[in-house]
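Here the structure comes first, spelled out in structure tokens, and everything after it is commentary.
A single protein chain has been removed from this complex, and every other one stays in its place.
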Amino acid sequence: MKEEQEFKLDVAHIAHVELLTPTLQDSLCFFRDILGLRVVAQEGKSIFLRAYWDQQIYSLKLTESPYAGLGHLSFRAQSRRALERIVHDIEDSGLGMGWIDGDYGHGPAYRFRTPNGHLCEVFDEAKRYCAPKENLPYLKNQPDVFLGQGLNVQQFDHCNLFSSDVDSDTRFLRDVLGFRLSEVAIDRDGKQTTAWLHVTNKSYDLAISRDQTGLRGRFHHLAYRVDSLEAVMRAADLFMERGVYIEVPPNKHVAGQTIFVYVYEPGGNRIEVCSGGFLIYTPDWETVTWSAEERRRGLAWGTQLPASFHRYGTPVHEQYQTTD
Amino acid sequence: MKEEQEFKLDVAHIAHVELLTPTLQDSLCFFRDILGLRVVAQEGKSIFLRAYWDQQIYSLKLTESPYAGLGHLSFRAQSRRALERIVHDIEDSGLGMGWIDGDYGHGPAYRFRTPNGHLCEVFDEAKRYCAPKENLPYLKNQPDVFLGQGLNVQQFDHCNLFSSDVDSDTRFLRDVLGFRLSEVAIDRDGKQTTAWLHVTNKSYDLAISRDQTGLRGRFHHLAYRVDSLEAVMRAADLFMERGVYIEVPPNKHVAGQTIFVYVYEPGGNRIEVCSGGFLIYTPDWETVTWSAEERRRGLAWGTQLPASFHRYGTPVHEQYQTTD
Amino acid sequence: MKEEQEFKLDVAHIAHVELLTPTLQDSLCFFRDILGLRVVAQEGKSIFLRAYWDQQIYSLKLTESPYAGLGHLSFRAQSRRALERIVHDIEDSGLGMGWIDGDYGHGPAYRFRTPNGHLCEVFDEAKRYCAPKENLPYLKNQPDVFLGQGLNVQQFDHCNLFSSDVDSDTRFLRDVLGFRLSEVAIDRDGKQTTAWLHVTNKSYDLAISRDQTGLRGRFHHLAYRVDSLEAVMRAADLFMERGVYIEVPPNKHVAGQTIFVYVYEPGGNRIEVCSGGFLIYTPDWETVTWSAEERRRGLAWGTQLPASFHRYGTPVHEQYQTTD
Partner (left out) sequence: MKEEQEFKLDVAHIAHVELLTPTLQDSLCFFRDILGLRVVAQEGKSIFLRAYWDQQIYSLKLTESPYAGLGHLSFRAQSRRALERIVHDIEDSGLGMGWIDGDYGHGPAYRFRTPNGHLCEVFDEAKRYCAPKENLPYLKNQPDVFLGQGLNVQQFDHCNLFSSDVDSDTRFLRDVLGFRLSEVAIDRDGKQTTAWLHVTNKSYDLAISRDQTGLRGRFHHLAYRVDSLEAVMRAADLFMERGVYIEVPPNKHVAGQTIFVYVYEPGGNRIEVCSGGFLIYTPDWETVTWSAEERRRGLAWGTQLPASFHRYGTPVHEQYQTTD
């Protein structure tokens, strides 16, 4: 009852995502020249990038690797105490891995894996982003200058993981990290096929989708937000023009009601550019459950997603992965 | 230090606003036929309205009264325990008034006044909105059907109070209710002229502006959100066409960076239609302080707000009010 | 050479389209309540409607009929002399039918058929639209008040005919009526599959598509324009909400580069809501020819049109029609 509504509110948001890519320079061109991200640092085989409205110093760490996929997913805790509570619960769950010293731009982080094997971390201390003097925005409540560059994506929006067992990952994210389940799609057996979870007022910060190949721990996509529905169409125009593979052209999701376009960046990772969607303010939001039958209606306006959307993930080297 | 970052996260959001109007039927036409709100109930001299994406059963209670202004401002607590903590802190502040039995659509509420005298309440139990059977939306994660009616405003966005002492109100909202100060404008003496405060990820849910008339406890405006920047311009077109007084045509705020248009509804209350703006995700957001000198640059693109914006509030019957 | 560029500039634009519908009242609801057209007159079994920016007194004549389809297509000549030149050329072509006295809102019209059998007319004298006194727009350069009603479509945009012999119709429209061919799609034999033709600066006012059923003289669709790309998506939302069948959700055409959504109105006729696209100003525009191979790339962002787009037309009563 009411007691269940005493949510954990300890994870503030997703701070950044590390993406692995076998083609670091090409991936860099995609994110910098097409999406309009800016490079804030480069260390070893990694490049750190930010959107101009990102509030963490970077939202994307691109790391050269033999194969594409998720490096790690990083959460920012609300406070030191919140971090302590989260780590305590992760350790209880048996999925904890231990502390690392930190990475570019943030302090010590506790690392763990989701039940399906995605590497994650949570931290609280971070360096604040300060735009370089020669590049200060006119409005100082904005972290970075607006440059009019490529798609000018504004902010990291969400991450979507592939999983061979969505229910387990969802349970972990809810019970241990305090995510709330805004919407969920289920199959005929009542098992989750996609779960949309949030810690902010966005209807989702993190989604988990069933990997129909049965592979474990793969990456589905991450999304950057643009400031209007038509900017999503302009994104498709630029992708078309630059020869970026468009897997799903602009359309409207049922869950979250965002307008989206899906492409593959040169390294092979699926990337979404999105806008719109709704925010959840009420504390008594009831999870919206979509049956297999309801999901058969397709996207909001009736289009079906392509089969690849349910099978293509990174790494694509299937031999590298183990199935359940 | 860190300890200060252990925010109170007990107020979920603003549930609704009660507006007083001397011209109930005309005000109803404005909100229903022009903004596109829907009537959910009528009780005595009050009409309860909602935007189609509002998550509480209503966001506006319009009450007939000899003069315009704020009836009350209503907050929804995150949970029963959160409500208990909030009430405890209000009582400690000496501004508590006591419990009422509830109102249409929600349970018992604790009433109190801001230091400047605005009537407020906080509650936790509420009836969930269920769209009538003949009017169910096609997408069931949406609370209400989309009708294509007037401006089709989506959701209540924020409320702005006038105050003869912004600092006191801000301190109360932060210390007692757990609001965070995202941005603040100050005069040469360091006193606050406008404060923007949030409990959700929006950059502000509530703003307090200095009432240059020196009157206490007046209402400045409330805002409904539309889904695009150009919908704000379409709003101005419809206001122009219907003879609604436009006090400030579409333009861009510095604080919050929203695109807005300000009008007076027939009862005299100032209403804003807005879109855009930014969300705050990071827990270490530092309040952005705008000096008197910086504020002299005007709105984002250089326009100055009209003098009325700093002096016109409701009630306009100045004799009714006492100055500090 | 140059001589060929001395275009006939005698047809000003498409004045209106008469659509036949077996369900007059339901069709009326679609055009009036969803698209936002206004009724200007009713005579016998016909209702005359206009969009608020239409410059002729009406752009749509809806007529009750046992089957759906095109009633007639009506062109406005630039002047009396222009009309005389046009009629002379039509009579020369052998496709002329003769004068009618006129119809609601316009004077004598000369009737003729396209080679594929579509009924057309051309006239020059028309009654100017005057908004009723109680409904005058605030800006008097606008023909009609803006009401904020349904999709608020602005203006009739173009008409698309189905034809069993596109080449013949195109030749007639170019040679006799002075249309210019902005773009054309051809099959492997070099025969036209779709032709886009214009008399205004729009890249097309009239399109002719091959009817893959081989039927003659059918109607493919007509289009109304909305004022932004995102209004096309809002249109899809309203169609979805009202249960209107969406044949093709919002997407982008290659030819004309318009953003569109296609639906069937209750009478069965295909209707498009569109925005964007380009205008042709230069007199030396060279027809853009799309080969069968190029057309296989699908819509601008790679989506394929459904098979129905090439086979579904009105009337659907195939027995009524004769094939070539």
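Should a chain be cited, it is by its letter among A, B and C, assigned in written order, with residues numbered from 1 in that chain.
Definition applied: contacts are C-beta pairs under 8 Å (C-beta built on N, C-alpha and C of every residue); 3 or more make two chains touch, one makes a residue touch a chain.
Values in this document were obtained by computation on a predicted structure and should not be read as measured data.
Student: Which of these touches the unseen chain: B:L9, B:C29 or B:L229?
Tutor: Reading the full complex, the residue touching the unseen chain is B:L229.
Student: Touching the hidden chain in the complete assembly: which of A:L9, A:M97 or A:M240 does that?
Tutor: A:M240
Student: For the chain not shown, which residue from C:T23, C:S93, C:Q142 or C:S168 touches it across the whole complex?
Tutor: C:Q142
Student: Mind pulling the chain B residues that touch the left-out chain?
Tutor: 228-230, 233, 236-237, 239-240, 246, 249-252, 259, 261, 299-303
Student: Contacts of chain C with the missing chain: which residues?
Tutor: 2-3, 5-7, 9, 12-13, 53, 55-56, 76-82, 124, 126, 128, 139-142, 155, 182-183, 200-203, 227-229, 254-257, 276, 278-286, 288, 300
Student: Which residues does chain A use to touch the chain missing from this display?
Tutor: With respect to the unshown chain, the touching residues of chain A are 34, 36, 137-139, 145-151, 227-228, 230, 234, 237-238, 240-241, 243.
Keep this in mind: only the chains that are shown with their structure count from here on.
Student: In terms of C-beta pairs in contact, which two chains are most connected?
Tutor: Highest contact count among chain pairs: A-B.
Student: Averaged over CA atoms, how far is the centre of chain B from the centre of chain C? Could you give it in whole Å?
Tutor: Whole-Å distance between the two chain centres: 47.
Student: Got the chain A residues that touch at least 2 other chains?
Tutor: 228-229, 300, in rising order.
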